[in-house]
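The block underneath contains the structure these notes are about, expressed in structure tokens.
Only one protein chain is missing from this complex, and each of the others stays in its spot.
Moving on, here comes chain A:
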Amino acid sequence: MSDASTNSDAEPDHDHEQHHQGPGYATPQAAIEEGEREKLAYVMSLYVGTDVDAPDFVAVVDLDPDSDTYCEIVDRIELPNRGDELHHFGWNACSSSCHVEELERRHLIVPGQRSSRIHVIDAKDRRNPELETVIEPEEVFEYDLSAPHTVHCIPDGEILISMLGDADGELPGGFLELNEDFEIEGRWEPPGEIEMNYDYWYQPRQNVMVSSEWAAPKTYYPGFDLDDVEAGKYGQKLHFWDWEDGTVEQTIDLGEEGLIPLEVRFLHTPESTHGFVGAALSSNIFHFWRDDAGEYHAEKAIDFESREHPDWEMPVPGLTTDILISMDDRYLFGSNWLHGEVWMYDISDPANPRRADSLSVGGTFGDVQEVQDRELNAGPQMIQLSLDGERLYWTTSLFSSWDEQFYPEEGEQGSVMLKADVDSRNGTLELDEDFLVDWGECPEGPARAHEIRWPDGDCTSDVWQ
């Protein structure tokens, strides 16, 4: 591998911390030092695909241990329509705009993965956010795009959303750009740069964006069919983009060991050209990096073995559906949804991740199957880490139709949110059995829970320029 890829041309701005007036934090370390403990979480909560006659909602969860409503859903922002499938979401502005005085981290962009409807929520009042604007699906389809997924802000106030399909739910996908008034600006990239799309991350100082691949919406929406994998309908590539030009510079085929590369993350330090992607189906983690000649490379760095189960006909893959990097870039955390495991690896040498610890909880093989007498019914899925790296939280729903396939009880009982305490000095995880948020108790009926965000930035939302 190359070295740690510090770019000698890039000059750190030492005055930045004192003078930044915009959203977020001057550096990842500033986020650790200045970010307060997360006292609220926003969590995507959904009824789509169940018989509950209610729209999906954004849950506001109380995470303040000193509060009387600790571990409770204290507010629900109900959306106007049923059938959205809330999934991933993001902010209008993050630390990448920390130099832009007039911007603030205030609006949540909340897409419907199935409906292609895009909601804008005003979170000025962090505890009681309100729906502000809705971009209807027909407006999105006009750009021959559908299935909005990852939301990041572009420095200076615009918003970029990865779109997984065309207006019919077929390929190709692309990227949709919103302006700072939350209107569709248009397609970000010239159509035809990619076929499949999923998650993306950008590293603006290095002028690079990386995107991953799921499948055409019409392929993954109804559920997971192994025949589709054999027919080559699922992705296995990473695309490295020229961030300024919006064009693909290099594509890396990860091969059979890199099937369904989903969550993709660069290290937080803006100097780095190292990152990781979780290949969900192959259940491998790939490390990628740029060499001195400017070429990107990707190599398998972690391999989670399939496991035999007496009641299953075939070895069960881990299904590594989410990863994140701690704000100090020391640890990679992730979830093996089907096995029932969260894990942390030391990535101080990114090419050679070293297993630090893991927890066996929920899922097919988890040692812990109940917390506070609540059946877990599914494995750890979307994860989020406190800015200081001391608390790891997760929810248990992957995608409504896939949940039905692998954990049918989750739709009937609802999801849970759990927490582990992280000792980042000693590299250990400990399940906090006093912590449980139960979506089975929602007033309209049991709901699923997916992506988690903190009100003031987190390990999967903030990028530095």
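A few remarks follow.
In the analysis below, a residue touches a chain if its C-beta (ideal position, glycine included) is under 8 Å from a C-beta of that chain, and two chains touch if they have at least 3 such contacts; residues count from 1.
Here is the rule we use: contacts and distances are computed from a predicted model.
Within the choices "succinate dehydrogenase", "Trk system potassium transporter TrkA", "Disulfide reductase" or "Ferredoxin", the name that UniProt assigns to the complex's undisplayed chain is "Ferredoxin".
Contact with the undisplayed chain is limited, among A:P155, A:G235, A:G411 or A:G457, to A:G411. Between the chain not shown and the residues A:E85, A:E193, A:D357 or A:D388, the one that touches is A:E85.
Contact residues of chain A toward the unshown chain are 48-51, 53, 82-83, 85, 114-116, 137, 141, 146, 165, 167-170, 217-218, 221-226, 311-317, 400-401, 404-406, 408, 411.
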